[in-house]
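Missing here: one protein chain of the complex. Every other protein chain is in place.
As written, the chains take the letters A and B, and residue 1 is the first residue of each chain.
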Amino acid sequence: MIKKTLQRFYLIFIIILLYAPIVTLMALSFNSSKSRAKWGGFTSKWYVRLFQDDQIMTALYTTLEIALLSALIATILGTAGAIGIHAFRRKYRTLMMGVTNIPMLNADIVTGISLMLLFIAFRFSLGFSTILVAHITFNIPYVILSVMPRLKKTNINTYEAALDLGASPLYAFFRVVFPDILPGVSSGFLLAFTMSLDDFVITHFTKGPGVDTLSTKIYSEVRKGIRPEIYALSTIMFLSVLLLLILVNIAPDEKEDRKRILSAATARRHKISRFLLRKVVPAMMVAILTIGGIFYSTKMDSSSGDNQVIVYNWGEYIDPEAIEMFEEETGINVIYEEYETNEIMYPKIQSGAIAYDVVCPSDYMVERMIENDLLAEIDFDNIPNLKNIGDIYMEQSRQFDPENKYSVPYLWGTVGILYNKKMVDEPIDSWSVLWDEKYKDSILMQDSVRDAFGVTLKYLGYSLNSTDLDELTAAQKLLIQQKPLVQAYVVDQVRDKMIGNEAAIGVIYSGEAIYTQLENPDLEYVIPKEGSNIWIDSLVIPKNAKHKENAEAFIDFVCRPDIAKMNFDFITYSIPNEAGRKLIEEPELRNSKIAFPDAKELERCETFKFLGDENDAVYNKLWREVKSR
Amino acid sequence: MSNKLIDIVNVSKSYGENLVLNNLNLYIRENEFLTLLGPSGCGKTTLLRILGGFESPNTGEVIFDGKDITELAPNKRQLNTVFQKYALFPNMTIAENIAFGLKIKGKSKGYIEDKIRYALKLVNLDGFEERMPDSLSGGQQQRIAIARAIVNEPKVLLLDEPLGALDLKLRQDMQYELIRLKNELGITFVYVTHDQEEALTMSDTIVVMNQGNIQQIGTPEDIYNEPQNAFVADFIGESNIFSAIMVEDKLVKIQGVKFPCVDTGFGKNKPVDAVIRPEDVDLVKPKKGLMQGIVTSLIFKGVHYEMDVMANGYEWLVHSTDMFPVGTEVGIKVDPFDIQIMKKPKSEDAEAVSIEE
Partner (left out) sequence: MKNKDRKIKRLFAGPYMIWSAGFIIIPLLMIFYYGLTDNDGHFTFNNIARITTPENLKALGLALLLSIISTAICLILAYPLCMILTNLGVNQSSFIVLIFILPMWMNSLLRTLAWQNLLERNGIINIILDFLHLPPLEIINTPYAIILGMVYDFLPFMVLPIYNVLSKIDSDIIAAARDLGANSVQTFLRIILPLSVPGIISGVTMVFVPSLTTFVISDLLGGSKILLIGNVIEQEFKQGSNWHSGSGMSLVLMIFIIFSMALIAKYDKEGEGTAF
């Protein structure tokens, strides 16, 4: 019976493979450390926090709503479609089945892009309804393909027998044919529901601001570190489905029972347990879900209507409490969207597909947006709290906003090297260490064209705003040389990886550095001697904003000293708000060299400038070449 | 007398709590056409599958030509099976189906082609080489299944209710075909069916089975004329079965009337089962019969008339070429030789009977 044991081993191996990540995620949901890389001890606090986190719960219910609605509608359209297609002649049938197969066989990305193009071209504003339409579209094929085989198997004789017994075709259909294909219809529904629940790519392309499904929410958080509440949520979802499965299978099988002769008592027991397990428990779960849904949607609806402000900001760039306070104090509903890089944000503003009210671009990007006439002049009468912003920062801003007309500084910082004291031989002070063979596969670079080139240009002694092709080519050569030494090109994941001792050296933003030091005291931050980048992220109002006054109210709000301090505590990025800085409690932080470096360190630092579309294209081309080697 | 080819010794098989074969002992001779006959669920198919190697018995052995093949894999046995649902390979042509076993054995191309032609001729399907199984009718598929099995020249052919799905005329034709094949090829046939007419027509030996036990083994005439117990009597042909009293040797009391018969050794005044075939009941003028009754039903069956006669509390089944209209009073006469006396079974499940012939 070696064969049997081998078979069993193989099965177990596959099951381990399938479920290992799931078990990992479940374990992480109990990890008291926020960072994925460290185990901080057992806790169940994330489960509690989960239900208090409006964003996640909203995303969850949006996901469930879309899945349910799209599966339902797809089932109706699809079943009708299958019946119709079945009645056609072979030729047309093959043609229509071919069309049906397209969304299934087509790459997600192509389907998503095609739908996005459609929506934008026909001026459907992207939002909940476009996601719904997209989901219905890719769900229908699953329904049709589930129902068709059953249609084919249906005995035409039963239908004709019904007609013979006096039934009208409609009656015969619903009483005889439909129950026959019902298994196909239900499995189609279930399949559609599952596929919709898990979809990411298509939703990614067809969604609008403020609307998130779980998948898109998770993706937006992937780069920097998933909130453990999401692990908790996933664990709950998974366990409930598992529970349902087990319950359904444990209940004594009706068919089996009929075959045997049971005593009256046993038969009744079986009947009751079947009823309980298969009907009552699922019904209770659905009831709980529905009540929860109503609860959370009333929370959402409590402040809707047009008194809103649509904010488009970096991820984890504001304390959620601040948003809540703003909403409470002003009654304005905040719709909040996040982006990862300037380059992702810009096309959205430029295309005008969505009208944001407040955006937070970096210095050079503000410059670009001004040049392309995308920004509105801010009415500073509405922003009295501007006085809390230090003069030096307003002066710095004139590099990209010459008359301080369009922007208000929000957060600033430097770019530098974060290194693990225990993993390097000597203290670091130069960019050259990023090319040191000693640290092969232990170096993290920023996945951003300007940052990567900026660092290299500085190392070579050039300006990080260089447009000289020779200088740029030299920088590119260095980057290509460096690639084998690089462990990964990441954005915010530098944080987790450095905390987890995965890498010895990383290029990081000063704000992240502070957080990592708190989590891993072995980490040190330094601005290399060749000089680096100093950056400012500012709040701006796009020209096509629909709620300009609300936008200005928002900007004024975050310039309050107490709010600025809240943000500092939460984000750990340097604030330009002098009044706010005074409120910081711990002196090490208030006077931190990392958060607030002195002038000497900033001597050789430059801000990025907008180099013009042509030069941008050159940079992008060179960078792509680096990435593709 | 030909020798034993297959010996089934003390074979039992259970599925869970269900006892399907109960300590069977049976042997099959070379060149014999042996039929396993019984109702659904009696175990005949299971026994066939054990012979074929698709099931293993829980106890007992199967000896083939002197060798114990109980645990031998199906592909190593010198038997071939014709399956009830034909089981033709859907992805192959008819020629490829037939050639399958030969290719496995590594026969040459020429040999195989000859064999295919020969086999198709044998089952009257010349020219069907390139057809696909799903384009054939049931009867044609069945014949191909047979052809596929016999080209391998097995010593024994196992057939699992192969004619079940065919219409009457085709079935009868195929029955003659099978007998012809057997005689031409000299193969031993082990045939499974629940149709007793089929069994009577084709077999050299019939094994009647019920609920995992062998009820009787014998030639068709033996089984028909001298059933050993009520089950066999009832299963084979139509009969009148009476709970009777054996008064003494050669005298039995049926429904209160004494009938002379020819059986002895059943004791005095002992309860027995008595069987009289419908065609052995003579209907005569009332005074001339041993018993009197009234005709209650008359059906014309072509070959004979079938009548029900109510007499002494029993509804006699009568087959006769004479016709008596409903309501006629008739007398019943039975030749002593035509009364078969059987022991009454001890319980509902009749015991296995082993026969040495």
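Things to note:
Everything that follows uses one rule, which is that a residue touches a chain if its C-beta (ideal position, glycine included) is under 8 Å from a C-beta of that chain, and two chains touch if they have at least 3 such contacts.
None of these values were measured; they are calculated from a predicted model.
Residue-wise, the contact with the chain that is not shown comes from A:I218, picked out of A:I66, A:L126 or A:I218.
Only one residue in the set A:V48, A:A80 or A:L518 touches the chain that does not appear here, and it is A:A80. In the complete complex, the residue from A:F30, A:W46 or A:F205 that touches the missing chain is A:F205. Only one residue in the set A:Y317, A:Y393, A:Y462 or A:Y489 touches the chain that does not appear here, and it is A:Y489. Interface note for the absent chain: among A:I109, A:A161 or A:L182, the touching residue is A:I109. Chain A meets the missing chain through residues 7, 10-11, 14-15, 17-22, 24-25, 28, 36-37, 77-78, 80-81, 83-88, 94, 96-103, 105-111, 113-118, 121, 133-134, 136-137, 140, 142, 144-146, 148-149, 169, 184, 187-188, 191, 194, 197-198, 200-201, 205, 214-215, 218-219, 222, 226, 230-231, 234, 237-238, 241-242, 245, 249, 341, 343-344, 346-347, 350-351, 441, 447, 483, 486-490, 497, 500-502, 620, 624-625, 627-629.
Touching residues on chain B toward the chain that is not drawn are 52-54, 73-76, 79-81, 83-85, 87-91, 100-101, 104-105, 148-149, 152.
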